[in-house]
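Following: one structure in structure tokens, then a few remarks.
All protein chains but one are shown in place.
Moving on, here comes chain A:
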Amino acid sequence: MTSVQQAPRYTPLRERHEALGAAFTDFGGWQMPVRYTSDLAEHHAVREAAGLFDISHMAEFEITGAGAATYLDYALAGRLSALAEGKAKYSLLLTERGGIVDDVIVYRLQEDAFLIISNAGNRDAVRAALTERATGFDVTVADVSDDYALLAVQGPRAEEIASAVEGITEVSIPWAEQKYYAWASARYHGEPLFIARTGYTGEDGFELLVRSADAPALWDAVLAAGEPHGIVPAGLAARDTLRLEAGMPLYGHELSLETAPAQAGLGRVVVADKASFVGKDAPALAADARMLIGLAAEGRRAGRAGYPVVIDDGTIVGEITSGALSPTLGHPIAMAFVDPAVSDGATPLFLDVRGTRIPAVVTDLPFYRRKK
């Protein structure tokens, strides 16, 4: 791997973020808003009302052609040919050896057309894998990331807010009838708007895919529609604590080229009885392979990514992949890869927080589940 220092990239909403006083951070080569005012206020707003996220750094690929469905069955871990038009599915792009190139959401647009949304930092790797795997299939893979911006409205008030946004017309399915992990089409001031009822916060919400040029106006319109409902712009800091509470894996933390899906609790995503797919012949998981678990602790001092998980005699039995003081629950939570012998919670575990041992208990994921 070569490391090329590239100029930081900004989304089409840069000026909006700057005007709102955002602090920026590097994320996958992009300069993204990490917070506007307060991580905690933004986090709580998403749990209690709504937040608006700019996630335009994420990558989008259009898969079209008569062979699109059979191609995706080969290229991805899931059975996408079984996905109904109008629906979405979480899936994985695996290596031949069963490691994870990326986790993606696939939307079936039509019989022969799909949209894949992948992580920003993996855009090149995803494009390369999708393109290489297209050989021999009647399919076209197009990286359309630069054409679109992506906004996420997340929170219990998301439906009220999204349905009140000025300029959105021709919504193909009434807002209230749109299903989770499904999508609808609409127009925004006459231009195409893709509405997905998906998200990464553990809350209800919509992701709005819009032409880049229209993104600033849509951003303003969503904030205006959401103002009476308590919407706030929310940054990556809040997004990270929200997704951690929701037990959602983050590439580079819980997922990697060296991680098998089953280790990360994603074994169900891999449809092993497909005739042929990349990753099908991966070696079986070693008996001592570390498994992802949830850990909860008391107090206020959090274990962080990279900190060891130890047992009573000090032996290191795992490592934290993500950790924070949960803003919603009020106590520290963490995801960690641990030796399978201690993953069932029978053995007392401790987070080694810079030399201080904090007792932690194995907890089912997610840590937080929204009320229906």
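What we mean here is this: a contact is a pair of C-beta atoms (placed from the backbone, for glycine too) under 8 Å apart; a residue touches a chain by one contact, two chains touch by 3 or more; residues count from 1.
The criterion applied here is as follows: contacts and distances are computed from a predicted model.
Novice: There's a gap in the complex where one chain should be. From "TldD/PmbA family protein", "Glycine cleavage system H protein", "Aspartate carbamoyltransferase" or "3-phenylpropionate dioxygenase", what does UniProt name that chain?
Specialist: For the chain missing from the view, the UniProt record says "Glycine cleavage system H protein".
Novice: For the chain left out of this view, which of A:Leu13, A:Val210 or A:Ala237 touches it?
Specialist: That would be A:Ala237, which touches the missing chain.
Novice: Can you work out which residue in A:Ala23, A:Ala82, A:Ala272 or A:Ile316 touches the chain that's missing from view?
Specialist: A:Ala23
Novice: Check the options A:His229, A:Arg304 or A:Arg357 and report the residue that touches the missing chain.
Specialist: A:Arg304
Novice: For a quick check of understanding: of A:Arg35, A:Arg123, A:Arg197 or A:Arg290, which residue touches the chain that isn't displayed?
Specialist: A:Arg35
Novice: Considering the entire assembly, which residues of chain A contact the chain that has been omitted?
Specialist: 23, 34-35, 38-41, 43, 237, 240-241, 300-302, 304, 324-325, 327, 354
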